[in-house]
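Of the protein chains in this complex, all but one are displayed in their positions.
For reference, chains read A, B, C, D and E in written order, and residue numbers begin at 1 within each chain.
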Amino acid sequence: MRENRVRSIWRGGGVVLNGWLHVPSSFSAEVMAHAGWDSLTIDLQHGPPDMGSVIPMLQAISTTDVVPFARANWNDPGTIMKLLDAGCYGVICPMIEGREDAEAFVGACRYPPDGYRSYGPFRANLYGGPDYAGGANDAVVTMAMIETKEALEDLDGILDVPGLDAVFVGPSDLGQALGHGPGMDREEPEMVEAIGRIVGSARKKGLAAGIFTGSTEYAGRMIDEGFNFVNVSSDARLMADGAAAAASVLRDRRPS
Amino acid sequence: MRENRVRSIWRGGGVVLNGWLHVPSSFSAEVMAHAGWDSLTIDLQHGPPDMGSVIPMLQAISTTDVVPFARANWNDPGTIMKLLDAGCYGVICPMIEGREDAEAFVGACRYPPDGYRSYGPFRANLYGGPDYAGGANDAVVTMAMIETKEALEDLDGILDVPGLDAVFVGPSDLGQALGHGPGMDREEPEMVEAIGRIVGSARKKGLAAGIFTGSTEYAGRMIDEGFNFVNVSSDARLMADGAAAAASVLRDRRPS
Amino acid sequence: MRENRVRSIWRGGGVVLNGWLHVPSSFSAEVMAHAGWDSLTIDLQHGPPDMGSVIPMLQAISTTDVVPFARANWNDPGTIMKLLDAGCYGVICPMIEGREDAEAFVGACRYPPDGYRSYGPFRANLYGGPDYAGGANDAVVTMAMIETKEALEDLDGILDVPGLDAVFVGPSDLGQALGHGPGMDREEPEMVEAIGRIVGSARKKGLAAGIFTGSTEYAGRMIDEGFNFVNVSSDARLMADGAAAAASVLRDRRPS
Amino acid sequence: MRENRVRSIWRGGGVVLNGWLHVPSSFSAEVMAHAGWDSLTIDLQHGPPDMGSVIPMLQAISTTDVVPFARANWNDPGTIMKLLDAGCYGVICPMIEGREDAEAFVGACRYPPDGYRSYGPFRANLYGGPDYAGGANDAVVTMAMIETKEALEDLDGILDVPGLDAVFVGPSDLGQALGHGPGMDREEPEMVEAIGRIVGSARKKGLAAGIFTGSTEYAGRMIDEGFNFVNVSSDARLMADGAAAAASVLRDRRPS
Amino acid sequence: MRENRVRSIWRGGGVVLNGWLHVPSSFSAEVMAHAGWDSLTIDLQHGPPDMGSVIPMLQAISTTDVVPFARANWNDPGTIMKLLDAGCYGVICPMIEGREDAEAFVGACRYPPDGYRSYGPFRANLYGGPDYAGGANDAVVTMAMIETKEALEDLDGILDVPGLDAVFVGPSDLGQALGHGPGMDREEPEMVEAIGRIVGSARKKGLAAGIFTGSTEYAGRMIDEGFNFVNVSSDARLMADGAAAAASVLRDRRPS
Partner (left out) sequence: MRENRVRSIWRGGGVVLNGWLHVPSSFSAEVMAHAGWDSLTIDLQHGPPDMGSVIPMLQAISTTDVVPFARANWNDPGTIMKLLDAGCYGVICPMIEGREDAEAFVGACRYPPDGYRSYGPFRANLYGGPDYAGGANDAVVTMAMIETKEALEDLDGILDVPGLDAVFVGPSDLGQALGHGPGMDREEPEMVEAIGRIVGSARKKGLAAGIFTGSTEYAGRMIDEGFNFVNVSSDARLMADGAAAAASVLRDRRPS
């Protein structure tokens, strides 16, 4: 079975650089797959892609050796299983608020007896290889978002769920949960503390830890904090930033 | 009828900043429409969009006052007329090699008696307003690409075609035509001379002049040369550049 | 942030005229957006549109100042939040059977601390403006369908849920619930009484009240009953009715 | 092979009622297919549908016995042949300006030795039956649009092309050609005369004659003039008219 | 209302041959609809199709008299109701683990008072006919998948749910549940016994019984076991098998 390079990087002590896909196009996904990321995450929760866009986007990513992830729209087993069947090698699940949520999520990602994933890897067999069924439970990465008060309170309960591989920090929802409002790259002491506690606890228990950032500067600091899966910006944001910068340089330019 | 702001900017002596759309998605088109461009060009020739992507992309652009252009795939009247019916306010036509090509192109963009455009503005009526039919011949911008030896030789013949509003320089094809190979932002003396001749002749005859550039620096110089329609990069290129820069900063970063 | 004109109309004592979208096409959505409605509702429950059709349809509506609503397929937070992220300014939620359902629905539409909506308004930021996050809780309209016996029994419980803005009557399901079968424009005394009780209770408590009707005649009477959000027919039904009328006039016509 | 009911109606001296499809959706196409038309024409010239929308729309029509036609975007053999391969039983070709155009058009619709249609009826075989190849030349209806001065001048040349089955009048382009501007349901004497000449010449030579109208009243008069293929309005126009009428009745209605 | 031929075949003591659709294309669906199956099942659980592909695929099937089924992604009432509204005449529901699951599933498929299906058969009315509402509860086939230990334990509870028409055996999940791993065409004694018990119990109680098989040989034996709804392979698998066989015959062939 095709290896999951995200696991290999983690095993080697490295940091996974993840790109984020909001544009529901297989063309832009392929462009992003050539840009230098280790993994790409298709965002079904807070981005335009829905299940109908996933397969072409996964195929575009699979023209390279970048590892395909998806963020599920919700902790919904039908959706999560279908993302895996389509060939995702990792799933980020939003709004995991405690052990029970985490168990439901992880169970949906593992074939029996480890979980209750239903069998039918219609494209995962093509992507992963004919021996996918046997290796999938070991290969697929499960990543629980920690972004609510409830999750902070039951953090250990979540981290102890067998089969959970990683946590992922959503700074906007976490900010809202702690009364600081949405936003990337948080500096509020309470936020810094919470983020530190999440990455610390996760790594101590042998799990990986990921975070969504808005800049390479902050991402670098998060790597220093122990995060080994960092996301910087998104396809649409990078495009918008580049376009706005170019347009603004030339705005109101007149022939000299 | 809704005015064509590209014409207004030109009339005011200004320069139109154009963004280029290769990603065949209405979401990324809307993102680009909020980034500060005056106009956006959907590229049907050397980009993924085809006629099936055009209407949603035009609708996305029309949520703002950015002016919608398209580059046709070829000097083909059926395609050009349909782009206009869909609500494009300007068409860039590739491979105009002489007066005859230019006449065919311009004629496809003008209702009789100025041209031979067939009537049926199925969406242009919604975008431009119910009086579209009466104003379209004055509003729609026709832009001929000058990118071959033949075009350079018959430059005056092209520029003299009644109803032609502008020329557009494609530096890669022009480079190939002159034996210098493809590429943006040309510095070869022969290329510089040819580009200068195109913009000079066009502006002298009262036409506008556009060019595709790869950087704001070169675009700025082209404005100084007299170009009043400059394109910088593309949606996909801006995304790729931003992503590659971010990934490269963090590449091989290890927890300190 | 862009105002929600539906709220403005209500504040001014007016009635919102709503059009209904079943055809999963951004072109027909734009046609409907030019037809004179105040708001348009994309029906994900009993119509062809699914999440993949929503963004282009919303973009088409956003080329005008018509207010975009959607009817969710189910009281499912993942779907409801994504509709809002995509730029819907109102959500109609089917099958609200009691206070608990209503609380779950409203909570999904409000950022903390008012609710539990997750943050990530990927297109709502473009449509509503960069200050969307701060204003969304006040702008977004929540509308609960009252269409079951259980809902009639817990009507006050539903109406008292903080943050619920309006109710919406589905006459077919209500008819089925009360043993009268499906159908629009109900005249059965029990139905008339139930509908009157819903609109009366809602308006008395300061909520708005909406209803799906099949004719302007009935819609007019419903306005007299106190409804201030009336829907007449649908895109597909209006098309079918017009076509059937035209074809029937000419059917079996022979040259005279 | 499945019969072409349009031909059967004509043979029986009847008039074909045609519906016009602009909405590029298979759902609205199926709605129209149940509305009472004899045939439906997918408009690839002045409507949103392009080749990518054609097959699902044809399938929707094929759930009924309504006869599927398409208007080609241009007199382009590659497009016309593909429309036929997809299962169209009739093609309306725009901008036929003389005998040569008509011969090119008809030839693209007929297998050798009658024409030069290339073989590969990938869906026509499913729709028409396994004996499609043998019967197609007799079944497929060819309809040339007469809408320019040139066409009026070479009308007999066009009508005499072997294999041409019908003409179709486009009143807007014809109006533009004769200096009267675009519009449906023409009453200008010169237009009335030209239209009369077209239908008269065509029917006298045994061809059918079709026309696009904007109302049943005018369509009825055209039937009296000899037209035996009449189109009234379009899917999008019928929807827009119905919606505008409903909204206008209720506009500014306040509770009484 | 259009009859459900699956029920007619069952009433006549016959066996329904079902084809399986994984390719999310209306073209391949129409090809399969001409291949000799009695019914076709669109697989939303372990196949690429999602709700956005369902309507065109159903329309393609509806060009023939093959009966359209779908396998839902999950026991989710919103999805199941929408599949029925779109015109499915049968729904296969995965992961029914006991009476309660079965009741929820069947209730979603039946209008009150038999269930809680919400009214709005937007396309079922076109497919089934204008009297669809009255006949749907009798026509629609409900089929519960038996594929877990829990389901085997509560088999009678499931089979006794009023309105359940059939069971469907998923051999891979059942194999996983019983510790034998995934796979078609099971021969393990424990599997054979379990499958035999399912079909025996179902048929004894008057329900139909279906199974997914990988070969006509095994399918034939299953018919002998009492199954009266057999599925053989899938569109994608049949294509892959045929292609691999052809390529392998010619592989390494050199001109002789």
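In this text, a residue touches a chain if its C-beta (ideal position, glycine included) is under 8 Å from a C-beta of that chain, and two chains touch if they have at least 3 such contacts.
Computed from a prediction, not measured in an experiment: that's the story for all the values here.
Q: List the shown chains that the missing chain touches in the full complex.
A: A, B, D, E
Q: Would you indicate which residue among B:33, B:95, B:126 or B:247 is in contact with the undisplayed chain?
A: Result: among the candidates, B:95 touches the missing chain.
Q: Which of D:120, D:162 or D:200 sits in contact with the chain that's absent?
A: The missing chain is touched by D:120.
Q: Of the residues D:45, D:79, D:148 or D:231, which one touches the chain left out of the display?
A: Counting the whole complex, the residue in contact with the absent chain is D:79.
Q: Just one of E:23, E:61, E:108 or E:177 touches the chain that is missing; which is it?
A: E:23
Q: Have a look at B:4, B:53, B:142 or B:216 and name the one touching the chain we're not showing.
A: Here the residue in touch with the unshown chain is B:53.
Q: With the full complex in mind, choose from A:59, A:172 or A:233 the residue touching the hidden chain.
A: A:59
Q: List every residue of chain D that touches the chain not included in the displayed model.
A: That gives, for chain D, the contact residues 50-52, 55, 76-79, 81-82, 85-86, 111-113, 116, 118-123, 133.
Q: With the missing chain put back, which residues of chain B would touch it? List them for me.
A: Within chain B, the residues touching the omitted chain are 22, 24, 45-48, 50, 52-53, 73-74, 76, 94-95, 147-148, 170, 172-173, 175-177, 179, 181-182, 236.
Q: Tell me where the left-out chain touches chain A, residue by residue.
A: 26-27, 30-31, 34, 55-56, 59-60, 62-63, 123, 126-127
Here is the rule we use: only the chains that are shown with their structure count from here on.
Q: What chains touch chain B and also chain C?
A: Touches both chain B and chain C: A, D.
Q: Go through the assembly and pull out the chains touching chain A as well as chain E.
A: Per touch definition, common to chain A and chain E: C.
Q: For the pairs D-E and A-B, output the one whose chains share more C-beta pairs in contact.
A: A-B
Q: Comparing chain centres built from Cα atoms against the global Cα centre, which chain wins on proximity?
A: Taking the mean of C-alpha atoms per chain, the most central one is C.
Q: Find the chain most remote from chain B, comparing centres computed as mean CA coordinates.
A: Chain centre farthest from chain B's centre: E.
Q: When chain B meets its copy chain D, do both sides use mostly the same residue numbers (more than half shared) or mostly different ones?
A: Both copies, chain B as well as chain D, present different residues to each other, with under half of the numbers appearing on both sides.
Q: On a C-alpha centroid basis, what's the spacing between chain A and chain D, in Å?
A: That pair's centroid distance is 52 Å.
Q: Which parts of chain A, given as residue numbers and ranges, touch two or more other chains?
A: 22, 24, 48, 50, 52, 76, 236
Q: Each pair of chains that touch: what are they?
A: All touching pairs, sorted by chain label, are A-B, A-C, A-E, B-C, B-D, C-D, C-E, D-E.
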